[in-house]
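Omission of a single protein chain aside, the complex is shown with its protein chains in their original locations.
Coming up: subunit A.
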Amino acid sequence: MNHETDVVIVGAGPAGLFAAYYAGFRGLSVAVLDSLPEPGGQITAMYPEKRISDIAGFPAIRGRELVERLLEQAAPFRPRYLLGHRAETLEPGFAVTTHRGTRITAKAVIVAGGIGTFTPRPLPAAEQFAGTGLAYFVRRLDDYAGTDVVIVGGGDSAFDWAEALHPLAKSVTVVHRRDTFRAHPGTVAAVRASPVEIVTGAQVTKVIGHEAVESVEITHGDEAWTSPCQRIIAALGFTANLGPLLKWGVDVHNRRHIPVGPSMAASLPGVFAAGDINDYPGKVRLIAVGFGEAATAVNNAAHFIDPGQPVFPGHSTDAGAS
C-alpha cells in the first residue's frame, strides 16, 4: 500500500498528535504512524489514568482524556493514522516504509518518536500461542465473548481489560507476580468488586493446548493448579528503543536523542524532531514543551516544503475555523 502526503509524522504521542493538528492548520496533508495499535504513545501505554497537571489551560486532565482531545483537535483536518505500523526505513526525499510494507511519500518528516518503538514484554510460557489464544492487546472485545480469559499483569491495561471483558467473558482471572498493582486504585477497586478473580504473588508457568490454548498452569509459591483458559492476555508492559530509527542517517546522540536546532531541524534537511526524542541545550522533557516544539517543527516544515510560505502560521483566531 502506498500513500502520498505533505508531512509524515512518526509517533502518535502527544507531540505527534499536536503536530498533526498543526500540519492540518497549515493546510498540509498529514499521515501519522505509530507502532502501537492505539494513539497516545507513553500516555496510553504507561499512565492512561494518571492526572496530568502541567498542561496549559487544564488544571488537571486524565491522560486518556488528553489523548482524546488531541485527536478531536486534529480531526477536522482528517489526518491519516497508520497505527500498528512501525516506521522501518527512511529514503531521502522522502519515503517512510513501515514494517507492514506500507510506503508513505512525504515532503517533510517530523519525528515525534518519544522513547522509541514500544515492544510488549513477552510471556515466555505462552509464546507458541501467539495468534491462537495469546494476545498483547485487546483489539475486539467480541473475540473474548464466552471464553475463559487469563490476564497477566498488574498495570492499567491489565485492569482496564479485566473491567471491559468480564461482562461478556465466561470468566476473567488476573494473575500478577506481586501483591501490589501499578494500575489506578479506582480501577483496581472496580475490578475487585466485580466477578473477576485476582491472583497475586503468582505466575502463569505453563500453557497447555494443541492448536489453541486450552488451559494454563498458575503457580503460587509451592502450589500450582490448572485453570481452563482459551484466551491469555499478556499485559506486562513494554520496552522501548529507537530501533530502526538509528539507521535513518539522522544524527542520534546516546542512541536516544535527536539533536535539533532552534527550528527543530535535525541533521538531515527536511527532517524535524519534536517532543521527548529531541535534544538541545536546556531541553526539558515535558508534554507542555513537546507541544511548543511540535508547532515550531511543523511551521518550519511548511516553510521547508514551500519557501514561499512564511514560518509564522498566522493566528488560529483569524483562520475562520471557529
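Assume a residue touches a chain if its C-beta (ideal position, glycine included) is under 8 Å from a C-beta of that chain, and two chains touch if they have at least 3 such contacts; residues count from 1.
Simple rule for what comes next: contacts and distances are computed from a predicted model.
J.: Leaving aside the chains on screen, match the unshown one to its UniProt name from "Aldehyde oxidase and xanthine dehydrogenase molybdopterin binding", "Spore coat protein JB", "Ferredoxin" or "Amino acid ABC transporter permease".
T.: The UniProt record for the chain left out of view names it "Ferredoxin".
J.: Of the residues listed, A:241, A:267 or A:309, which one is in contact with the missing chain?
T.: Selected residue, touching the omitted chain: A:241.
J.: Check the options A:29, A:42, A:147 or A:187 and report the residue that touches the missing chain.
T.: Of the listed residues, the one touching the omitted chain is A:42.
J.: One chain isn't shown here. Among A:78, A:178 or A:247, which residue touches it?
T.: The missing chain is touched by A:178.
J.: Per the definition of touch given earlier, which of A:99, A:206 or A:256 contacts the omitted chain?
T.: In the full complex, the listed residue that touches the missing chain is A:256.
J.: Sort through A:6, A:88, A:148 or A:276 and give me the one touching the missing partner chain.
T.: Among A:6, A:88, A:148 or A:276, only A:276 touches the chain that is not shown.
J.: Touching the absent chain: which residues on subunit A qualify?
T.: Here the touching residues of subunit A are 42, 46-47, 115, 118, 121, 177-178, 180-182, 237-241, 254-256, 276, 285.
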